[in-house]
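Okay, structure first, notes after.
Removed from the display is one protein chain of the complex; every other protein chain stays in position.
Chain nomenclature is as follows: A, B and C, assigned in order of appearance, with residue numbering initiated at 1 for each chain independently.
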Amino acid sequence: MKIAIIGAGSPYTPELVLKLSGVQERLPVSEISLMDIDENRLGIMHGFCERYAAGLGYEVDFTYTRDLQRAVEQADFVVTQLRVGGNKARANDEKIPLSRGYIGQETTGPGGFMKALRTVPVVCGIAEVMEEASPHAWLINYTNPTGIVAEGLYKTSKIKHACLCSGGLFPAWNTSNALNVPPESVRFDYAGLNHLNFAYNISVNGRRITKEELAKVLALSGSVDTGLLSSIGAFASPYLQYYFRRAEMLKKQLDAPRTRAEDVMALEAEIYDAYGDPGNNKIPEALHKRGGGGYSEVAIGVMDAAYNNIDKLMVVNVENMGTLPFLPDDAVIETNCVVNASGVKPIATPPPPKSVWGLISAVKNYEQLTAEAALTGSKELALQALVAHPLVGDYDGAKGLLDEMLEANSAYLSGFGL
Amino acid sequence: MKIAIIGAGSPYTPELVLKLSGVQERLPVSEISLMDIDENRLGIMHGFCERYAAGLGYEVDFTYTRDLQRAVEQADFVVTQLRVGGNKARANDEKIPLSRGYIGQETTGPGGFMKALRTVPVVCGIAEVMEEASPHAWLINYTNPTGIVAEGLYKTSKIKHACLCSGGLFPAWNTSNALNVPPESVRFDYAGLNHLNFAYNISVNGRRITKEELAKVLALSGSVDTGLLSSIGAFASPYLQYYFRRAEMLKKQLDAPRTRAEDVMALEAEIYDAYGDPGNNKIPEALHKRGGGGYSEVAIGVMDAAYNNIDKLMVVNVENMGTLPFLPDDAVIETNCVVNASGVKPIATPPPPKSVWGLISAVKNYEQLTAEAALTGSKELALQALVAHPLVGDYDGAKGLLDEMLEANSAYLSGFGL
Amino acid sequence: MKIAIIGAGSPYTPELVLKLSGVQERLPVSEISLMDIDENRLGIMHGFCERYAAGLGYEVDFTYTRDLQRAVEQADFVVTQLRVGGNKARANDEKIPLSRGYIGQETTGPGGFMKALRTVPVVCGIAEVMEEASPHAWLINYTNPTGIVAEGLYKTSKIKHACLCSGGLFPAWNTSNALNVPPESVRFDYAGLNHLNFAYNISVNGRRITKEELAKVLALSGSVDTGLLSSIGAFASPYLQYYFRRAEMLKKQLDAPRTRAEDVMALEAEIYDAYGDPGNNKIPEALHKRGGGGYSEVAIGVMDAAYNNIDKLMVVNVENMGTLPFLPDDAVIETNCVVNASGVKPIATPPPPKSVWGLISAVKNYEQLTAEAALTGSKELALQALVAHPLVGDYDGAKGLLDEMLEANSAYLSGFGL
Partner (left out) sequence: MKIAIIGAGSPYTPELVLKLSGVQERLPVSEISLMDIDENRLGIMHGFCERYAAGLGYEVDFTYTRDLQRAVEQADFVVTQLRVGGNKARANDEKIPLSRGYIGQETTGPGGFMKALRTVPVVCGIAEVMEEASPHAWLINYTNPTGIVAEGLYKTSKIKHACLCSGGLFPAWNTSNALNVPPESVRFDYAGLNHLNFAYNISVNGRRITKEELAKVLALSGSVDTGLLSSIGAFASPYLQYYFRRAEMLKKQLDAPRTRAEDVMALEAEIYDAYGDPGNNKIPEALHKRGGGGYSEVAIGVMDAAYNNIDKLMVVNVENMGTLPFLPDDAVIETNCVVNASGVKPIATPPPPKSVWGLISAVKNYEQLTAEAALTGSKELALQALVAHPLVGDYDGAKGLLDEMLEANSAYLSGFGL
């Protein structure tokens, strides 16, 4: 059994190694192929992974390469965790919109749009290579914006894939914490988009939780106003704040001394120093400050379901196929799915509360236009997508913003009149 | 044949009388019942209508009353053209949002929301009276927001109704002007919502117009950027500016010395003076500056189709019934319909360009929540509706805005925690 | 203005000439091109048409040709009224099924299936020629099975077309006769398939007819049991008898001395003798015994709407586009449409009574499979289509029946393993 990690220079690679070491009986991996285009980081992570696995007593071969084809050949699973343009590009995603009065964020708003234009063609290109080199392998993506990446994959590839986010774990974790019950006892309907999802009809061992219990769950959610969510009757992704608290979030960003990407770049220098230290075989403390973990748990869930052909209920980004009646059949949604060796399928889910249908529709429309723009390089479509985004909306604003963002990203794009 | 005009004190009543006088053979009206709750205006308009009809040589009885029941009894058509709270309330609709940084407009944005809360219960109440007093009569509404009024009527009444806007005439008029062809030679697909509609696949005598011809049509449209509409491939309602040029429109409003309502109130003083002059039987010049005419042409089209049972293709606000696949079946849309004595039915229409689906969905969602809030008096729903509006979106902003608007309108509302 | 008639040797051609002569102001036809592959009949009809028009004082040029391309060039309307294989093939359509215990009928059941296999490729071939020779012309088809022909046209052609049946006139005619009201005062919802349609919600000048009035209308319908239709609440095509009275209809056919085709062939000899008589310029009496007229009225309705670009409400076979929720979007249904120069579009129609949804679905499924079989020449699909037909159903029976019918029709088919 072989796993290829694309973007293996990421500081999160060891977390995946750690989780894999814990499930060796279920997932008997013999080779982990590390692939990255950044030779320096790749070298550092390869060295560290070998020391780290040795320290864990985990016997597995680590190979490494800058050649995609070689990495994915014979693989059973190809994990994509890349970042086109690195944190420098991310800093632009955050700063350019903000300088023009729009939310500057990695996945939501114009920043996510720009990241999608850079990323969708790359991940779809990996799937294309897989169709030749490892047609039966699964592509497991947790590169963001994972929902728009999924749009691209469904439109261009026949490879089995699972576009994931750790957000699907939050409703059970939150309910567990708030009500002091095991997370496995919790079930819920879950629908929406990546980073714009809602969980409702929450039950514990088959018993629907009361309004009072829901209030406790929401109080821990750290998302938008609890009163609003109570009135809507749903648990929500914390990213909902960028829509429903747009004024406050924008103010926070404008007041912040540095963007998130700049903080991360500072941290990463420290983290890679630690990874590169030949005497070190521990994951550096600083990584926890970096945030963003948890994906490896979901990724390993998919691998387990697929490799061992067991039926698992998981939140994945999949084609709608009639699940949400107010979205096109070919729209990618994030919802409860059954995963097994034959693939990923959404389960029938009553729609989320009506008061968020419009927002979901608007963001999905933006996402579909963005995926199409990313795949075709059409500047016209890119502009329509940006105008369609609920956090932009304004044509004149979108035009100037698009021009500046395209120029700043010209190294990672083709088409778009560049 | 009897026509009841509800809100007959409106300065536009004589326009309807004029148009009716021109189609006496098709619509042999014997009585026009003028109803208004404003005794003063009602008196003025009754007097003027009699003089005006006499001047036209139009023989018809004008009755007048402040009693709704009496007005609608035995009527064949009940025309609603009322304005709950008058222009004073409209001034609030414009000023309160603007003072908080939101577009202040009579039909689009928070102003239209507030107008809907005041208006929907009143028009639905008229329909309720009709169900007893004139169950076979048609209700012809051109009170705005006519699309949200239609939502209310479909949810609460079995009366035949047509909620109209003159906007349905624009695509043919514009094409006619731009290409120098008769308006009757023009056909088009038309879909969307009231004040958020799109016309596409325009043809002249069955020949689809070219891109170059479309560009000429758009150049006359006075809506948003022609380049954007060309790229979308559709003619749009001028109200689209409030969405796609929101920054510029807001700036214009903030820079204006007075709101539209204030201008109108000044004009109306002049207009009513003229109407009230016992020696005058002409429509005053100032009315043309007032704007907003054209509805009577559409209203008479419906009356002709219904009374004479002929099949007319007209733009009406009707239940979706599967016409637009991305909206609920019970959503009211504005689209091409067949009107005849048996009622109004949408015709199958290919969906508008995909790049506006999200905006239409979001506004429709807001409209459905608003209609429900108006009918139930629920403040929770009202807040959800305002948050769902693409021009509001922000929860904190919506909360303060709602509180202020509800208080300012308390005389015209019940429920909402007032 | 030029009209091409394909299959002009048909004895019904003069009826179309007669109707055209009555609407010269609305349809100023200068040339009628008569096309047929049967030289003899073509000659007879050309001669007769000239004498007939002269007798009517109708000035129009009759040209004639066996060349399709020439016939359709520059045409505004191409009328298809052909019969592949003539009445001999029809006799087989009736006799072969009957000999095996199945209904033998020209349009319903295995006979209609066989006729579709012969006819669909021919009419689609005409449309293909039109795409080059007269791309803006309309194809007006009344060759049966017109609903399956429409399936073929929608799948293969961009030509504007209207597949017609006189059955759409029956509900108004029947209501008119039963209630003594003018047919133009009648409106109704109408949905289903060609020869399997239902009319309901019948109104007269906007007033829904009562149960008692409906009973009177049904009593004149000559379709299946009036009690059953009352209980269903709909007027039905007389062809419904082949489904709901299948035992009785089969018995009648088995008891008949000759099939319908054999009767017709005898009559036609007489009819053509009269047409061929150089001294005769009258439509022969015997034609009325032949039955089947009325189409020309509908055809001229479409020409009027298209040529003069006026909006007419007519029953046409069109793509479903969401009109009937229980059928695929690409299924052809027969329903109320708006026809004008821009094309034909269904109007939103509440579904027919639920108790006939299953039958309509089953027959539509058979029709779609048949159209696909006709266009591909696949014997596998042909067999699946025949098994799917509610009047066949049996696999073993279908197999033998198909083999015999294919062999008997081998001169008119390609593919099907022949």
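The rule we apply is simple: a contact is a pair of C-beta atoms (placed from the backbone, for glycine too) under 8 Å apart; a residue touches a chain by one contact, two chains touch by 3 or more.
None of the values given here were measured: they were computed from a predicted structure.
Contact with the undisplayed chain is limited, among C:327, C:344, C:374 or C:408, to C:327. Only one of A:161, A:187, A:260 or A:389 touches the absent chain when the whole complex is considered: A:187.
When the omitted chain is restored, the residue from C:43, C:294, C:390 or C:415 that touches it is C:390. Residue A:321 is the one among A:54, A:269 or A:321 that touches the chain not shown. As for the chain not pictured, it touches subunit C at residues 224-225, 228, 231-232, 243-248, 325-328, 354-359, 361-366, 368-369, 380-381, 383-385, 387-388, 390, 393-397.
Those residues of subunit A that touch the chain absent from the view are 136, 160, 184-185, 187, 201, 203, 205-207, 306, 309, 311-313, 321-323, 325, 338, 340-343, 345-349.
Heads up, the rule we're going with is that only the chains that are shown with their structure count from here on.
With each centre defined as the average position of its C-alpha atoms, the distance from subunit A to subunit B rounds to 45 Å. Here the spacing of subunit A and subunit C, counted between their Cα centres, is 56 Å. The set of subunit C residues that touch two or more partner chains is empty.
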